[in-house]
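Encoded as structure tokens, the structure appears first; notes follow it.
With one protein chain withheld, the remaining protein chains of the complex are depicted in position.
Chain nomenclature is as follows: A and B, assigned in order of appearance, with residue numbering initiated at 1 for each chain independently.
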Amino acid sequence: MITDILVIIAMLSGLLFFVATTVGIIRFPDFYSRVHAAGKGDTLSTTLFLGGAILFIMRDFSGENLLTAGKLLLIVFYIFIASPTATHAIIDAGYEFRVPYWTRSSGKKGTEGDEENEENMDDGFYPDDLKG
Amino acid sequence: MPPVFTFFVMMLFWTALSGKFDLFHLGMGVISSGLVAWLSHDLLFEGHTKKLGATFKEIACFLRYLLWLFGQIVLANFHIAGLSLSLYPKKKLDPHIIKFKTSLKTDFARFVLANSITLTPGTVSVRIEEDIFYVHALTRRSAGDLAGDGPGEMERWVAWVFEGGSR
Partner (left out) sequence: MNLEPFFIVMVVAILFLMLCNLYRVVAGPTVIDRMLGVNVIGIKTTVLIVLIGIIDGRVEMFIDITLAYALLNFITTLAAARFYQRISHPAPSEPEESLVAPSAGPEVEEVDAPAKASDSSRKETP
């Protein structure tokens, strides 16, 4: 009974962070901010969901269930390593791709991340030794 | 690090993934993980010269560090949720890139530091060039932790885990 409530709490909070991630990915103004939402939200919410699944499986204890829970733990550990690495690869690719970015000053001019605002790209954004 | 250690790690993975403990499956596991350990034992622990006891101590320190990191991830998620679910997120955002020099020596420690930066509130590591980190910060306040001499507390943690520094 208590385990069931814990499962529900874990999965609901995981869903909350999934919603936050999705809303962030849709609403944030430029690519770099979206990467923030994707990289952080997914790690924790996947952990919460799979943790809830582990609790649910371990309700009836047996050797086979223990093995399944171990595999789930393996996936959690793997996502902990892989998700930030994938995020880093994506943002590094975008950085070399010269993706247009949004700052507070360019936002006042009314530019959106969704528009093609090449002319708003400020070269000062890139550190000097990174200019191609 | 001898190939035997690689063999045991591979064998552990095999038994966990296959889930069968009869003679046939375990024999196949011994053959295949022995083959992999023989062919590529220098890949898993590349350049790892520490003794076995020191390695276990390092793993214990790393688990302790993961616990601290998990707290930071929860904070980061509340930060992101607060930003994205607020009415006008653009009023709170102030993104910019900062750059700092790290004192960590080994590649693996830098990798862990970069991943930790990605998982802590408001910062994502963009690029590492030797010992210079480029970090994209979402708000002024989250950049404030990094803008000084370095990431401060986090770098001290990583140095404590991998290079025996004081915390």
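The rule is short, and it goes like this: contacts are C-beta pairs under 8 Å (C-beta built on N, C-alpha and C of every residue); 3 or more make two chains touch, one makes a residue touch a chain.
Since the model is a prediction, treat every value here as computed from it, not as a measurement.
Looking at chain A, the residues touching the absent chain are 1, 4, 7-8, 11, 14-15, 18-19, 21-22, 25-26, 31, 34-35, 38, 42, 45-46, 49-50, 53, 56-57, 64, 67-68, 71-72, 74-75, 78-79, 82-83, 85-86, 89-90, 92-100, 113-116, 130, 132.
To be clear about the criterion, only the chains that are shown with their structure count from here on.
Within the complex, the chain A residues that touch chain B are 16-17, 20-21, 23-24, 27-30, 32-33, 35-37, 39-41, 43-45, 64, 67, 70-71, 74, 80-81, 84-85, 87-88, 91-92, 95, 101-104, 107, 125-127, 130. Chain contact summary for the complex, chain B toward chain A: residues 16-17, 19, 66, 73-74, 76-77, 80-81, 83-85, 89-90, 93-97, 99, 114-115, 118-119, 122, 124-127, 134, 136, 138.
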